[in-house]
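Below: one structure, written as structure tokens.
Apart from one protein chain that is not included, each protein chain of the complex appears where it belongs.
Labels A, B and C are assigned to the chains in the order they are written; within every chain, residues are numbered from 1.
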Amino acid sequence: MQTKKIINDGNKAVDEMLEGVLAAHPNHLFAVPGSPRSIVARNGPRPGKVGIVIGGGSGHEPTFLGYVGKGLADGCAVGNVFASPPPDPILECAKAVNGGAGVIFQYGNYAGDVMNFDMAAEMAAMDDIEVRTVLTTDDVATSVKAKRRGVAGNFFVFKASGAAADKMFSLDEVERIARKANDQTFTMGVALSPCSLPQTRKPNFEIGDDEMEIGMGIHGEPGVQRGKLRTADEIVDDMLDRIFAEMVPSRGDRVAVLVNSLGSTPLMELYIMNRRVQQRLADSGVGVHATWVGPYCTSLEMAGASVTLHRLDGELQEMLDRPCDCAMFRAG
Amino acid sequence: MQTKKIINDGNKAVDEMLEGVLAAHPNHLFAVPGSPRSIVARNGPRPGKVGIVIGGGSGHEPTFLGYVGKGLADGCAVGNVFASPPPDPILECAKAVNGGAGVIFQYGNYAGDVMNFDMAAEMAAMDDIEVRTVLTTDDVATSVKAKRRGVAGNFFVFKASGAAADKMFSLDEVERIARKANDQTFTMGVALSPCSLPQTRKPNFEIGDDEMEIGMGIHGEPGVQRGKLRTADEIVDDMLDRIFAEMVPSRGDRVAVLVNSLGSTPLMELYIMNRRVQQRLADSGVGVHATWVGPYCTSLEMAGASVTLHRLDGELQEMLDRPCDCAMFRAG
Amino acid sequence: MTDITAARLVVMFGKIAAAIEAEKDRLCALDGVIGDADHGIAMSLGFSAARDALAALDPAADPTTVFNTAAKSFLNAVGASSGPLYATALMRAGASAKGKAALTDADFVAAFQAMAKGIQDRGKAERGEKTMIDAWLPAADAAGECISAGGGLAASLEAAVSAAKAGAEATKGMVAAKGRAERLGERSLGHMDPGAASAVVVIEAIRDAVAN
Partner (left out) sequence: MTDITAARLVVMFGKIAAAIEAEKDRLCALDGVIGDADHGIAMSLGFSAARDALAALDPAADPTTVFNTAAKSFLNAVGASSGPLYATALMRAGASAKGKAALTDADFVAAFQAMAKGIQDRGKAERGEKTMIDAWLPAADAAGECISAGGGLAASLEAAVSAAKAGAEATKGMVAAKGRAERLGERSLGHMDPGAASAVVVIEAIRDAVAN
């Protein structure tokens, strides 16, 4: 039996989605002529501005596409579902957003993405575009930071560097801020049910009727542990314990919070989780500057959720508060 | 077997959700003191302004809560999952948003909501608050307009009256615009899978592995027809045929489009649908003023989607374009 | 038979709450077929709220206060369709008992009939529209006829139960013309209306609590 999807042809799903995206958001986005998988912000790139190129596999919408716009990313290279884009569309993005001040590649730390973006960076260098790479590694499910994946927290990292570039900071400065933002971003997720790829229409992993996967990534890769499904408060407590262990919050710290749905987990459940997140932060003496709740980084129709804390100093707070205007996200 | 949910106690889900909502959006929303199910916009109500009270059952988030804010609704009465709120919290909203210029109750046309809001309106009249009621009836799945349900299209109706009230129009004018907006709003939905209520945690209807329900409402009520699941283009074509039959579009008409997820249908599928919507509109000579794609009116984690067309004249376009700033929605 | 006191009515609401609780899942399932699957939840919320509010009531309260307290707590706990319908029913029962320290058999049947009338006034449903009215109206009529014919309270409520059951059964053959199922048209045929089914449960519990 095939899983149910409202699609035409699994192999065309990404390209047809992009047609639908461009049709919906003509004032925000366009595709590089001749390179339909390279999506660029209408009002983002400009001379002298550092260009921000993000990207990765499809199926995480509104990540990455939705964060392309003035004040955030300038361009986005779109891969197949859960697959890095090849170097070509990445290179075309780099060219399209290049304002002469260099370009930053930002994406989640996955082997496939690293290889493809690195190849694109080499090709961009041949075109005299200076490229820096900042991987997002916010998933605390892995203990070694350098090996961590980028998951929902890339939202904050992209936001910080997008704001820095929008303020016309230098390549060095934008890179520094992106790295700082990544260092201060901590995510933990759980998954309750699989999703299925449009091409296979089979559940991409198996899980018991009363189980959850703790530390699940955003592609259905197994996490750190299988457990029985618990209550919202217990799940959040476990997530925050793991996040706090990495983040080591001090009383007086200030954070931004993201409670994210992996797809089919509804707002009701996310807000119930947020209730507990805010209680725990209050108990720890951590102040909350802003909170986002919703589907910000998904895995198609997977059920599950993640919590991200983004610790702010004055500079990161300024970046977070700076207005941005994207097709699927606005702030400020 | 119980369905999987990240909750604590099904009977507390709505109240805990509201705690999480208020904690996330303290600058946008507060609860009327002593009436936790009456949520009011921080910067909405003001002297001389017509108050807009919306509401209905929970489980449709971001409807209704998410559309409370400056430029849109002033207050929202929150019911249990898929159940109208009782008169009391509705009345408390009416009192809290009353600026002396009258109040409009706006909600979907369901027997339970009508009875509860009508009782509240009678009680408000005793408090010398003039209340008008405008039911949303955008669901074209029913052929008789007066019997139609309000579904995702209430987004446009609330937006229009919220803008009119924000422009300090009179009660008569706001009511007229709300009715016009409702008359020009046409929605058709399909559902692919059930959701489950937090209290029962059982699927709320049964559907075959290869079936879809055409004309499904937003509570799992059966629609007009069971059919085999078809391709995105076929589904959209059927939806638009039904919508066009009611709307009777003329070449040169202008519309706003909403492609809405009922919950777990991901953005990828919605954008694939939008691609076809825009093709069909272009073929019919209908111009598109703006498009929204995402989960705007959901049924918890139900899979499925709806398409809404909102036909604009100059006045409705002005209302749609007027900025608003809500916890879960911004425009302009 | 002795008159029905406020205390007896409080016991009655406890029995209704227990009976509904026991049938909650079945009522949700019936609502799942032609509605939104929550009718058992709404009824259970409503009657347990009534029971809890009554537990806190002054023991010297009169029947009207019992009905009004139940009405108010039911309404505020439920919303939904059942909230105003049953709240109105209970307020009408309270009004019909006004000024009485305890209810005679005839008073009780009058209150029972007032409930049915209240539901109809609030919901504006006619017989045959596949709602709880199709159980409540025949039940009220049967009880009224029986007591007028000198049948006594027990027999009257027994007649009400039979009529309610027959009425609920008959909703299977009706096309819904009110409530959520209305849009289903012909597809509502063959299924019992959940509100009619819960009416049977309520009326049976009333009989069990009062008619002995």
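The definition used in the following text is that a contact is a pair of C-beta atoms (placed from the backbone, for glycine too) under 8 Å apart; a residue touches a chain by one contact, two chains touch by 3 or more.
Here the structure is a predicted model, which is why all the values come from computation and not from measurement.
Asker: Considering all chains of the complex, which shown ones does the missing chain contact?
Answerer: Result: the unshown chain touches A.
Asker: For the chain left off this view, which of A:20, A:189, A:217 or A:266 is in contact with it?
Answerer: A:217
Asker: Given the contact definition stated above, which residue among A:110, A:169 or A:186 touches the chain not shown here?
Answerer: A:110
Asker: So one chain is hidden, and I want to know which residue out of A:17, A:31, A:97 or A:141 touches that hidden chain in the complete assembly.
Answerer: Touching the chain that is not displayed is residue A:141.
Asker: On chain A, what residues meet the omitted chain?
Answerer: 57, 79-88, 110-112, 115-116, 119, 141-142, 147, 149, 197, 199-200, 202, 204-205, 217, 219-222, 224
Note that in this section only the chains that are shown with their structure count from here on.
Asker: If you take the mean of the Cα atoms for each chain, which one ends up farthest from chain B?
Answerer: The chain lying farthest from chain B is C.
Asker: Can you figure out the chain closest to the middle, judged by Cα centres?
Answerer: Central chain is B.
Asker: Counting C-beta pairs in contact, which two chains come out on top?
Answerer: Greatest number of C-beta pairs in contact occurs for A-B.
Asker: Report the inter-centroid distance (CA atoms only) between chain B and chain C in whole Å.
Answerer: 32
Asker: Centroid of chain A to centroid of chain B, CA atoms only: how many Å?
Answerer: About 29 Å separates the centre of chain A from that of chain B.
Asker: Approximately how many whole Å separate the CA-defined centres of chain A and chain C?
Answerer: 54
Asker: Give me the residues of chain A that touch two or more other chains.
Answerer: Residues of chain A touching two or more partner chains: there are none.
Asker: Give me the residue numbers in chain C that touch at least two other chains, ranges are fine.
Answerer: Residues of chain C touching two or more partner chains: there are none.
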